[in-house]
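What follows is a set of notes on a single structure, which appears directly below.
Every protein chain of the complex appears in place save one, which is left out.
Going by the order they are written in, the chains are A and B; count residues from 1 in each one.
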Amino acid sequence: MERETRPAVVVGAGPAGLCAAIELKRAGAPVLLLDENSKPGGQLFKQIHKFFGSQEHRAGVRGFEIGKDLLRESLDLGIDVRLDTEVVGLDPNLNVWAVEARKRSYTLEASRVILATGATENAVPFPGWTLPGVMTAGCAQTLINVHRVLPGRRVLVVGSGNVGVIVAYQLLQAGAEVAAVIEAAPALGGYGVHTAKVRRAGVPMLVRTTIVRAEGSEGVERAVLAEVDGKFKPVPGTERTLEVDAICLAVGLTPSIELAALAGCRTFFVPELGGHMPLHDEFMRSSVPAVYVVGDIAGVEEASTAMEEGRLAGIHAAHSMGYLDREEMERRTADTRRRLRALRQGVFGEKRFVAKERVLAEKEKECP
Amino acid sequence: MTDAPELSAVNRVTRHAVLGDLEAAREVRIWFEGRPLSAREGEPILSALVAAGVGVLRHTKKGSPRRMFCGIGRCTDCVMTVDGVPGVRTCVTAVRDGMRVERQAGVGRWAREEERDGA
Partner (left out) sequence: MPVNPDSPDLDERTLKTLGAPSLAELKAAGVVPSREEMAARPCVCVECIEEIPCNPCETSCPQGALTVGQPITNLPVLDRDKCTACGLCIPACPGLAVVIKSLEGNLAKIRFPWEYLPGPAKGEEVEMVDRLGNPVCPGTVVSVINPARNNRTAVVTAEFPAEHVDEVISMRRKTWP
């Protein structure tokens, strides 16, 4: 088979994109890694807790350390990483339109495109939600862990999934007080070990509770909470007020699928994975065969699963470009798939596994 | 303008059990609404302003205050007028020595060429 000389273009240098580029380069395939930020790593550098999983998933290692290792590896391999480069367009013929430093615009002809564009945090509107002091959990996490500034002294966290609970812990570590973590559902969402470590630090966790409004003149001064009924409607007379100067919203993420949509990738609605996402097969190929989707764009999960999906796509793309024979591709992806399967088990992971199976089946049905 | 009191970095997380002590960084001086403040080289404007305790970054056309929301360049909540150019996302724009950062009302206004300073 003749080897493809046009590069594989990876969009997004977070955990998924970095791993895809690393696998491509390792196989000897030409690869370009583009990222709109001035530093690679995506959201890995704001993850300062020890990761779960097993040794082969880097369990026990903190997110930012995994980020540093991936950067070192990509540097050692000599991967062409173009930072401050926004990809603003992509067509079904794989012309990639990039803007460098918000000044220079150019197009690239790619042989494969791997979209690792991540996800966007959801907003939840309530009276006062535009007040200074209301921000996403990820915003607070970036400020405290990457830039080392505290965005509030006494914080309310809305949402008890792992993101909310981890950010509550990290706010405490940065020296803030956390007034409460609230959850509208009847049960807390995050891992019990995460909620337990925040709870024993004295942070109240309130289920069946919602935020009714934020109050303040030039910024958040108070949050008014209320209990909710079975239909998530506030129960009159249950309001209570917390004095806070910041409110962090941890109410889920939505895959950032804009470029996939431009390329013509078929999408599918999967609520368990964050909403609309591109269909993909077991090698992360979208309905446009030369376009792969990896990481949160292909369903919101975790950095550990994002890295494995990136590897899966990188290995397969290298094979399809003629740089790995089928046997070697299958050997390498078998390991990756086994590691992925291990992460999608148990009371939390099984749900995502089942949702992913549905995505694969739909892809098979819609575009075999 | 140079007489305006300097804003101090009241919200800096200098010590951290996991991340360690904040490493020294070259100091960059920027101006917020005419007041000087010192920032860390390489950091975004937003973090320098949050460190200095700035609560309001802009007002909407109707006068409602805004600060920040996503912090990673997606939402445009934190846009300000930087060196005469309005609508700059301060969360993904690094500080530069002498940079002038101002609150804008609504979508802001482009400064005339002669008003711009080093832009």
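One rule holds in what follows: a contact is a pair of C-beta atoms (placed from the backbone, for glycine too) under 8 Å apart; a residue touches a chain by one contact, two chains touch by 3 or more.
For clarity, every value in this text was computed on a predicted model and none was experimentally measured.
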### Task
Would you mind listing the shown chains in contact with the chain that isn't displayed?
A, B
### Task
Looking beyond the chains shown, say which of A:Ile66, A:Val203, A:Ile247 or A:Ala313 touches the absent one.
A:Val203
### Query
Taking the entire complex into account, which one of A:Gly28, A:Pro92 or A:Gly192 touches the absent chain?
A:Gly192
#### Entry: Residue, one of A:Gly53, A:Gly89, A:Gly219 or A:Gly264, that touches the chain absent here
A:Gly53
### Summary
For chain A, residues touching the missing partner are 49-55, 59-62, 160, 172-173, 175, 181, 186-188, 191-203, 205, 207, 342-349
## Note on the structure
Touching the unshown chain, chain B contributes residues 15-18, 20
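Simple rule for what comes next: only the chains that are shown with their structure count from here on.
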### Query
In whole angstrom, how far does the Cα centroid of chain A sit from the Cα centroid of chain B?
27
### Query
In the complex of these two chains, what residues of chain A are touching chain B?
36-38, 43, 48, 62, 120-121, 123, 130-136, 138-140, 142-145, 147-151, 173-175, 218-219
#### Entry: Residues on chain B engaged by chain A in the complex (per definition of touch)
9, 11-14, 16-19, 22, 43-44, 46-47, 50-51, 55-57, 64-74, 92, 94
